[in-house]
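Mind having a look at this structure? Questions to follow.
All protein chains of the complex are present and in place, except for one that has been dropped.
Going in written order, the chains are labelled A, B, C and D, and every chain counts its residues from 1.
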Amino acid sequence: MSGWLEHLIFGILAASSVASSFLVVTRRNPIYSALFLIVMFGMVAGIFMLLDATFLGFMQLLVYAGAIMVLYLFVIMLINPRDDSLPEEGGFTEKTFAAGVALLVFSLLTFGISNSETVSTLAEAGTIPDLPEVAQTHGAIEAFGYELFHKHLLVFEVASILILVGIIGAVHIAMKTKPAPVELGSNDEERLVKDV
Amino acid sequence: MFSLPVILYLSALLFSIGIYGVLARRNILVVLMSLELMLNAVNIALVGFGRVHALSTPSGEHSGQIFTLMVLAVAAAEAAIGLSLLLLIWRRWKTIDLRELCRLSG
Amino acid sequence: MDSNLLWIPLFPFLGFLINGILGKRMGNRTVSIVASVAPLLAFSVAFGAWRKIVSDTGVSALHWDGFPWIWLDGLLEVPFALHFDGLSAVMCLVITGVGSLIHLYSIGYMKGDPGYHRYFAYLNLFTTFMLLLVLGDNLLLLFIGWEGVGLCSYLLIGFWFQDDANCAAGKKAFIVNRIGDLAFLLGMFLCLIHFGTLDLAALVNADNLNQVASETFEGSLFAGMGVITGIALLLFIGATGKSAQIPLYVWLPDAMAGPTPVSALIHAATMVTSGVYLCCRLMPLFQAAPMALSIVAVVGACTALLAAIIAFTQNDIKKVLAYSTVSQLGYMFFAIGVGAFSAAFFHVVTHAFFKALLFLGSGAVIHAMHHEQDMRKMGGLRKQLPFTHITFLIGTLAIAGVPPLAGFFSKDEILFAGYQAGIMEGDTLSSLFWYVSVATAGMTAFYMMRCVAMTFWGDSQVDQKLEGKVHEPGGWIGFALFVLAIASALGGFLNVPEFLGGHAILGHFTGLHVSPTDLTKDELVALHAGEFTSMLISLAIAGAGLLVGFLFYRKGSGLPAAFRNSPPGAFLGKLSENKFYVDEMYAAVIVRPFEAISQLLHTLIDQVLIDKLLVNGSALLVRGLGELFRRMQTGFIPGYLLTFGCGALVLIYILLNSMAKAGAQ
Amino acid sequence: MEPLSLSRAEILAVLPAGFLFITGLIQLLSDLGDTSKTSRHEKTHLAMIGVTGALVAFASLFVQGTLASTGELYAGAMTDDLFGRLGAGVIIVTSLFVTLMSGGYLSSSGNNKAEFHSLISFSAGAMVLLCQATNLVSIFVAIETLSLAVYVLAGFFKENKSASEGAFKYFVMGAFSSGFLLFGMALVYGLSGGSLSLSDIAASGASSDALFAVGVLMVLIGFAFKVGVVPFHSWVPDVYQGAPVLAAGWMAVAVKSASFFALCRFLYHSGGGAYLDQILVALSVVTMILGNLAALNQQSLKRMLAYSGIAHSGYLMIPVVVALSGNDLSIGASLPFYLCAYAATTLAAFGVLTALSVSTDRDNIGDLNGLAKSRPMLALGFTIALISLAGIPLTAGFIGKLMIFSDAIGAGFIQIAIIGILTSLVSVYYYLRPVVAMWFRDPRSSFDLIPAPWGVQFTVGVCGIATIIVGLFPDWLVELSRISVETILG
Partner (left out) sequence: MIPELESFNLPILSLVTLTPAFGALLLALIDSNSKALIRQVALMVSFLGLLFSLIMVGNFDSSVGVMQLEENHSWIESLGISYHLGVDGFSILLILLTSFTMPFVFMSTWKAVDHRVKEFHIALLLLQTGMIGAFVALDLVLFYLFYEAMLVPMYLIIGIWGGKDRVYAALKFFIYTMVGSLFMFLAILYLYNHAGTFDLTLLLERLKTTHPLDVIQQFWLFLAFALSFAIKVPLFPLHTWLPDAHVQAPTAGSVVLAGVLLKMGTYGLLRFAIPLFPDAAMDLREEFCWLAVTGIIFGACMALVQTDIKKLIAYSSVSHLGFVVLACFMTDVESLTGAILQMVNHGLSTGMLFLMIGIIYERRHTRDLADYGGLASVVPVYSVFFIIAVLSSIGLPGLNGFVGEFLILFGAFRADPLWGMLAATGVVLGALYMLKMVKAFLFGPVVHEANKEVKDLNLREIIYLSPFVVLMVWLGLYPSSFTNLVEPTLSLYVQLLQN
């Protein structure tokens, strides 16, 4: 799979991912944001597959679109913010500032990418080179798994702890308890006494 | 068009959009989503790089992908914690406005 | 090496220690015995030493090597050593002799005072320091005594410290003296730098003087001035402090706040003359500095005149005597200034006698009058106090220069010296000051006459309540008066000038006498003629003074009032009465501005500028910045994120920028 | 396909972290059946497990026996060298003390849950790994693991509004910074020939590439956020204030130590620091100034210590930059030493705060008034900690500052040393304020002082004494730091 079709598919995926992510950050209602985010994740999964990361593309869909976004949607349902209770978004100035920063980050990164000798060396071919025959299993689940367990065993194990921490944390925090009768930590309002 | 620089530009663009979302929005939910956006942007770069280096990489041909997988795991855990914190905030503060969390200052 | 010398100052010091530490418990009787015996013992030791240098022909001086004091090997070697020669012998005898009498007098005078033992302890301490002053073999040791007597003077002036005025007077005395001492110190430094020593013998050594004579100051201010002149002047300034000369005389009249015997001993007989002693001691050095000497003469004469004028109008009997003392001290310096060291020293001795007598006499009056010192409230006391009257009169005549009393000889010698330096040698300036001194002699006679007349003669102005209570003091007071009266009467014969058939014993003994050698017969005759003329003039002026004084203040005279009513009289009277406003001037020009400036500096520079502005200000600035940074922590998450983002941006920009630069190179 | 096999060195190397993880698991499991809410003091076993686990982990640090580096393990994911072990030691000892304190502390606030203990253990394990990690993925995963645990710890008292606010702030900013960290890592990975291992990255010679440098910088930003370097510091005071005292202490000591150890290794190994010295100097200077100045007017002790922690990060940046720019291997030894000294001192300080928080929820400086009368030993411990933080002689902090400034001068960074000195002068002022309150003022506040749990007392005592002992006889620790730094540099 090479040639113009690849370029076209990539172009479409890229453009729609950018568009949907832009919509994610601009929609007032989080529901729409979440939906566009799912779209965006799908596009990214497509890009992964284009890059011969087939397994990862599926994982992307499963984990992000399947798990994380469901979580988001659940939370949105749980909170169920009505339109009028949505936080009032910032005005023009704030947005301009944020956009400025984002734009500047983008331009600096672009500047860096375009000026990087390494990138230009790597991109000399003008496109992503095809994989040779020997590496046709690249991105396939078997090779991926082998490498994961042989070369990145430690990381994999630590990741399990990471997930465990995430679970414990989420459970502890989200578990409903009776609100404490006394409000703790009121010290910051009590800066009455000046010392020294 | 389908080349490493373009992939990197795309990644940078998505990253910047994520930054914009984090900086510009007050709705905590959207901020969290923007953070996911940022991570995804990085993923694209990682996979792209991994693909380019698939044959030469000393750390294994899938190193980029494995890194991405770890990012996925982190993103999942982070989302879990983030959303539970959001719930907590909602319970305690009855708001999802980022700006109202400003009792602690100075 | 004669360690006996040490006992001279040591006896009074022991007395001081005993009285100072145990005095309160010993009882007044024992205190007085200890206190009086101490100077008497010192007197006897001094007397013995004196006998030694008089009788042993080979020995002209005794020396006690003592121990190293401020001693840095090869750099600065000042021993604690005593030296006893003619000059110090006479001073010692006067100090211990007159001192003993005054101690005895004080037994009567201070009877019943709550600070009895303290008084005698101070007095003994004073004697110690005074003896150290005259016995010290180097300037620094002399300086111990010099400042020590100042201290005792301070303590004794403020003896009745419950009264603020007394303490103020004491303080004033000490401070003014300190100013003089400052110059003294600088003088010593110059000595050290140029002579390399403070040893008195080395300072007056002719070779040394010749060597230093050529040295002059460098730098802009005193360029070209001789070093010796500088030393002499600085030491003289020191002397003006101690010996109450212009411009530092102001403390002495105030010092009368102390008990009268103190005034007699310290502020008349001994301490105040130590300046004269210093000059005499360093005679060759002063002689090598003629310019300094002429300044000494000018200051002396002016002081003599000024003090005499002020004495005219004083109503406090002690103040009159105080100004008289200043005036007489001026005389002495005038004598030194014209080169008559011997005369000056002679006057020191006689003045010690008669001024002590006068003070003690006034003390007797004051004692009898229950501490009334205003002469306007006295008068006619000769009836109640005949003995005091007689002795006081002897003192008055002595100071006025009536022959053959002590003052006549000494004063005559001074006047002659002035006459010789001025009229005979044709020096205009010196002549002028000779006229001044002659006039002062007349004025002295006048105001002393006034004093006697107001106190003892005429109608009684005594307060009714005191009437009948005034009676002659007896005992030790009478004894002291008696002995001093005799001394005042006969003291002059110690140094009868040669042309009157005397031998100037004192002058020769002290080594101050400059006998005119290799004079031709004619010159000698001329000299004696001059001396005779001068004597006649002084006699005449003294007589005139006494006469005018008598006329003015005899019973029922309207002259004073008439004088005061004439315009110039009123002006002069007011001026004199207010002591030429010198105290006020000092206060206005120096004291008060200084305090005001200090206060200003304190508030403006020290507190506001340095402390508040610079020290606390910088602290405040830092805290302000801290507050600013604290406020920057607003608590808004978007703000934080924005900070984060901008920070990252800036860093990336810096990095890319620097790398682009590095790449370009 | 060859089977999976582990070498002896690999097993030994992972033991400390492994024991900590296992400890965390045991704590979790041991609490599963316990649903009772009333028993306050029954759960001492949690702390006991924690302490045991930490001790075992600490002991396992020594089984390796050799001081030399073992080279890369787990295909370059980690290494086992003295530098890593030193960092691990600091973290394990810290976790030991935090665990010791946590039992009594949590019981007193009715929150003694296994989650707290196990999160401490898990994050400690992750930190130990972070100190040893030598490739990008393992660094990333370790850092994220510990971050997630600490986010939760920060908001552990979820009834508390401030805690939730703090935790959320921390989380949002942490995730944001993770984005930067990750992007940086991606760039580093991609531009160094597709290598994850730090040594390969260094060997790839990509350091002159601008984008690679940007990548390193972004990683640096990620670490800078973790240690609270200005301008990435904003979360620190708010989170410290909102968080439970012990969690704040844990962040202040362990998170910072681990991050610095990892940062050092990353910068030294990746070779990416070549163009960063200017930036590091700037960060250090800005951090020292802002941290110290902002601490001046704080009323809350926790906030004050937070800003002081920021300031100390600034000081710690000095050896980083000095070591990067200097050729002398002995330079940079000040970093591990300073971290150790800082750890002991800060633990003592937070121990005192813990003791206070048992009695009151307020932590104003004024609440310390008269502490020297009611609790002399506590006050003494706090005083020692504060003067050590201020860098006054006879304390570990002094030796640390001495080494840091000496290194800075030795490498020619005199200006930075002067700024460091000036700012530490400022710091004296605010460190003295609690001292003033404790010793000079009379007790004013009305709350009763509940006796501090023995674990807290023990910690304050041991750390206080350690501060003094290290201040008096620092030789061994200096040598240890020097050798350890040489193992990663050499």
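Here, a residue touches a chain if its C-beta (ideal position, glycine included) is under 8 Å from a C-beta of that chain, and two chains touch if they have at least 3 such contacts.
Model, not experiment: these values are computed from the prediction.
S.K.: Which one touches the absent chain: D:365, D:432 or D:452?
M.R.: D:432
S.K.: Check each of C:566, C:599 or C:657 against the chain that is not shown and name the one that touches it.
M.R.: Answering carefully, the residue with contact to the hidden chain is C:599.
S.K.: Just one of C:52, C:111 or C:178 touches the chain that is missing; which is it?
M.R.: Considering the complete complex, C:178 is the one touching the chain left out.
S.K.: Please give every residue of chain D in contact with the chain that is not shown.
M.R.: Against the left-out chain, chain D lists 372, 387, 392-394, 398-399, 402-403, 405-406, 409-410, 414, 417-418, 421-422, 424-425, 428-429, 432, 436, 439-441, 473-475, 478-479, 482.
S.K.: With the missing chain put back, which residues of chain C would touch it? List them for me.
M.R.: Residues 20, 24, 67-73, 75-76, 80, 118, 140, 143-144, 146-148, 151, 154, 158, 161-164, 167-168, 171, 174-175, 178-179, 181-182, 185-186, 188-189, 192-193, 219, 594-595, 597-599, 601-602, 605-606, 610-611, 614-615, 619 of chain C touch the chain absent from view.
Operating definition for what follows: only the chains that are shown with their structure count from here on.
S.K.: Which chain's C-alpha centroid is most distant from that of chain D?
M.R.: Greatest centre separation from chain D goes to chain C.
S.K.: Where the CA atoms of chain C average out and where those of chain D average out, how many Å apart are those spots?
M.R.: 78
S.K.: Could you grab the centroid distance between chain A and chain D? Build each centroid from C-alpha atoms only and quote it in angstrom.
M.R.: Taking the average C-alpha coordinate of chain A and of chain D, the gap between them is 29 Å.
S.K.: Need the CA-centroid distance for the pair chain A / chain C, whole Å please.
M.R.: Each chain reduced to its C-alpha mean, chain A and chain C end up 100 Å apart.
S.K.: Please output the residue numbers of chain A that touch at least 2 other chains, ranges allowed.
M.R.: If we look for residues of chain A contacting two or more partner chains, we find 90, 94, 97-98, 101, 105, 108-109, 112-113, 115, 119, 151-152, 155, 159, 162, 165-166, 169, 171, 173, 179, 188.
S.K.: Scan chain B for residues touching two or more other chains and write them down.
M.R.: Correct list: 15, 18-19, 22-23, 26, 32, 48, 50, 52, 54, 59-60, 63, 66, 70, 73-74, 77-78, 81, 85-86, 88, 92, 98-99, 101-106.
S.K.: Could you draw the chains as nodes, link the ones that touch, and say if you get a line, ring, star, complete or other?
M.R.: The chain contacts form a complete graph, every chain touching every other.
S.K.: In their shared complex, at which residues does chain B touch chain C?
M.R.: Interface residues on chain B, with respect to chain C: 19, 22-23, 26, 98-99, 101-106.
S.K.: Considering only the defined contacts, which chain D positions touch chain B in the complex?
M.R.: Residue list for chain D touching chain B: 75-76, 135-137, 140-141, 144, 148, 151-152, 155, 158, 161-162, 164-169, 171-172, 175-176, 178-179, 182-183, 185-187, 189-190, 193-197, 200, 237-238, 241-242, 298, 303.
S.K.: Considering only the defined contacts, which chain A positions touch chain D in the complex?
M.R.: Chain A reaches chain D through residues 108-109, 112-113, 115-119, 146, 149-155, 158-159, 161-162, 164-166, 168-169, 171-173, 177, 179-180, 183-188, 190-191, 193-196.
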